[in-house]
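With one protein chain held back, the other chains of the complex are shown just where they sit.
Our next item is chain A:
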């Protein structure tokens, strides 16, 4: 459904099919019949699929380029270092790609045939892909599922939350950098979490300070002109999970596809990561899922 009238009230709204702007829309009859408002059967299917996944964490930010993917990857690496953390087999459905014995990944990147291929999709098609990723990937028995998201508050975020709505998301980790231009987007993201009733585990301030490899003195490349994440977290009464300094080796490790935590175990950034990961594990431990039973637990 590419052509949508201006002022479309949304297929789930009470006005669906009935508003003035619905006149002439090819889907008017469908919406007016209430079919658009019926819950998507995939939500229940995903709930079943997710029963073998103990903890689900979304990594969000309003802002682009703050380090969501970097953080997601290293959170996953950090959690996988505990050999008791398991991701087993894959029997049916799509198999995740295993980068370590106990760390599997699914990404649209694997479905593209060339590094130049662009995914030029409108919202509905993106939503369909996300639904498939959640419903059709056979994760097997997993302790943690980490969902890395793009910047913003749009289709991908709504769909991820909607499709996981019956499956209990432990919470969201929000990434920011210190400057106001990031914080102003991140406040919107936190508002989004409140709107969709997604618990916020806490905020990570990335690219906090830069430590010169030559003279070891600190500089603030992204100055916290309005107090950084610390002040924002105080204002919004949300935990600040930690601050990660800018270490040029992080970018290099990511470019090589390696875990920075093992490449540079003594870096202040690694220590910060480990402390943050520990806090996330504690959060998940203290807030167990509400389902009566988990298969395999």
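Assume contacts are C-beta pairs under 8 Å (C-beta built on N, C-alpha and C of every residue); 3 or more make two chains touch, one makes a residue touch a chain; residues count from 1.
Definition applied: contacts and distances are computed from a predicted model.
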item	value
Omitted chain (choose from "Proteasome subunit beta", "FAD-dependent oxidoreductase domain-containing protein 1", "Auxin signaling F-box 3" or "Cytosolic Fe-S cluster assembly factor NUBP2") - UniProt protein name	"Cytosolic Fe-S cluster assembly factor NUBP2"
Hidden-chain contact residue, picked from the options A:39, A:128 or A:251	A:251
Identified contact with the non-displayed chain, of A:39, A:128 or A:223	A:223
Hidden-chain contact residue, picked from the options A:97, A:181 or A:231	A:181
For chain A, residues in touch with the removed chain	4, 6-8, 10, 62-66, 69, 115-124, 126, 150-155, 157-158, 177, 179-181, 184-185, 187-189, 191-192, 195, 210, 212-215, 217, 219-223, 225-226, 246, 248, 251-252, 254-255
